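As you look at this complex, bear in mind that one protein chain is not there, while each of the others sits in place.
Then we have chain A:
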């Protein structure tokens, strides 16, 4: 027969209703046990972890349960002299965590607790000759960082400081035969990169450069018989792709090409009824990362118990409205 389709089978007893309260309890308690193994080992991404937790809580209308003052102080302690922000105290600055920090401060409407001009300088300084962005001074190039750069600057209202034409040119040079995008020119298409690149093109007003029909097809082919989405052909489904793929489809105006009911069942099946939270697939261990993307995915699918989420920034729409940011989407 040849290749079997890689997929999961959802057990009949898997959760099929949305357990929002359990998820809120899970996130509220996460990280309170500072000596937790997983928690400590993931310190290298702490800033992003906080962004995931806060965003999902805000989407569930539970932001007030988080410790705003402590988090703001933490962020202040993570800004380095160069302007960049690190994942945690004692770690080195990086674009990934600079974006996460700016997103958190946007949620809290407290952007001025850090030196904004220095953040802008830091981001600007990471743009290379060919328009690409390095993640930090050590020079790793990736379209993820192009997204981080423009998203950060857009939230700060400072998009004009970079060389836009070159930045766009670089991202477009990463477009592949299948309409998708990879890390660097020549890299294979991957849903995470596609999210970053379509998000980038939305922020920079260049979505007309995308072949929406072709890319939309590649993206809707991520849906497997279980209803879940994978990140590229012949991989297992994962709830975080409910975000990367779905948001990309929303940005290019093709979200109706997914079977929404089947995806919703898959996402709900990834919940853990005992602990709260979402795992990558049914039966696995939960974490805040998959919890955010499960909830955000459900929001994009139209669940009215969750606040509308912006597909480009993965932040509540009301926050972006307050800032005055409404990036273009294709119809």
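Annotations for the structure displayed:
Just so we're on the same page, contacts are C-beta pairs under 8 Å (C-beta built on N, C-alpha and C of every residue); 3 or more make two chains touch, one makes a residue touch a chain; residues count from 1.
The working rule: contacts and distances are computed from a predicted model.
Comparing "Two-component response regulator ARR5-like", "Mediator complex subunit 27", "Geranylgeranyl transferase type-2 subunit alpha" or "Palmitoyltransferase" against the UniProt entry of the hidden chain yields the protein name "Geranylgeranyl transferase type-2 subunit alpha".
The omitted chain makes contact with just one of the residues A:22, A:76, A:118 or A:262: A:262. Among A:72, A:220 or A:323, only A:220 touches the chain left out of the display. Residue in contact with the omitted chain (choice from A:132, A:189 or A:248): A:189. For chain A, the residues in touch with the chain missing from this view are 1-3, 5, 35, 37, 40-42, 44-45, 86, 90-92, 94, 136, 138-140, 142, 176-178, 182-184, 186-190, 205, 208-209, 213, 216-218, 220-221, 223, 227, 232-235, 238, 254, 256-259, 262, 272, 279-280, 283-285, 287, 289-290, 331.
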